[in-house]
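Structure first, then comments.
A single protein chain has been omitted; all remaining protein chains appear in their positions.
So, chain A:
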Amino acid sequence: MSETKLSLKARGSVLTSENEQLRILSEIKGCPPFEAPMGRIGLDPLYATGISIFQMNLGKLCNQACRHCHVDAAPDRREMMTRETAEACIDALAQTDIPTVDITGGAPELNPHFRWVVAAARALGRHVIDRCNLSVLLLPSQADLAAFLADHQVEIIASLPYYRPAQTDAQRGEGIFEKSIAALRLLNQIGYGVEGSGLILNLVHNPVGAFLPPKQEAIEAQFRKELKLRYGVVFNRLYTITNMPISRFLEFLIETGNVGGYMERLANAFNPAAAAGVMCRYTLSVGWDGTLYDCDFNQMLDLPVDGGAPRHLSDFDPAALHHRRIVTGNHCYGCTAGAGSSCGGALT
């Protein structure tokens, strides 16, 4: 599985249609509608409990084209948040006391307004997270990015699916492992991930294939040992995230005949404790065009917030959004399987 492809959009794939993806996920034998197990534990319908994370998706442009990408991001994608929408985000944020701003993409750093967003959110006193693909730090245009992030005390959450080259390159593209290690060394040099520096560097492990992630603490210990021993690299925490059965990972599942087995695996591993803590209950996700979603996954499936809550930043109303009803579907099994999965790792 080492071939890196362009986006689904550039290839004119049928999966570009969100409805087609939802149809496929709803018709899998052995995988009951997500509402069934949720109903059994009294969580259907699912309601938000508040908003503690304001997630901003700055667009789909990325310098990588990973095979598991749920955004369908790639170098060929051009959708990007404008300065006007970015300013509307910051204005909305200022009306709230949401403590954390989680910036994602694509490679969010490639949006020309990225640095303005970071500085503005920091000026409001919010904790800022950059979901960084690591290799972006090596681009000549981004030579001062690491120093900028450190100056603004931005927490970095970086994807590194595995501590060996073959697996990482298979998922994220040829040569990405080597670049990731070079970027991690660069970050360590300026203090990221180093104890006592206050600069947080967290890693994300996704399984390289159609199976669930290991226990977070167990794989974190393995990563810590291997990365230190082989590459002298250190980090703070490792988060495990389950691959979401949407977009390019769904394409992989279909092409390899794994879609039914994977969905069944997720459904059989439904964990009520993880279901109670899913990240949509405390996250608001803003798309590159200002549309509001319960999470980044719903964003990619074109499922905006529902239940009477305002659907666009231009009608931002924190009170209405706080206790909104969440839009769910079979992709949600990805968040509730095993120890659970969220942008902050396992849930239980």
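Basically, a residue touches a chain if its C-beta (ideal position, glycine included) is under 8 Å from a C-beta of that chain, and two chains touch if they have at least 3 such contacts; residues count from 1.
FYI, contacts and distances are computed from a predicted model.
When the unshown chain is looked up in UniProt, the name that turns up among "ABC transporter permease", "Copper resistance protein B", "4-carboxymuconolactone decarboxylase" or "Threonine dehydrogenase-like Zn-dependent dehydrogenase" is "4-carboxymuconolactone decarboxylase".
In the complete complex, the hidden chain is touched by one of A:83, A:215 or A:323, namely A:215. Considering the whole complex, the residue from A:59, A:207 or A:344 that touches the absent chain is A:207.
In the full complex, the hidden chain is touched by chain A at residues 162, 164, 166-167, 207, 209, 211-215, 218-219, 222.
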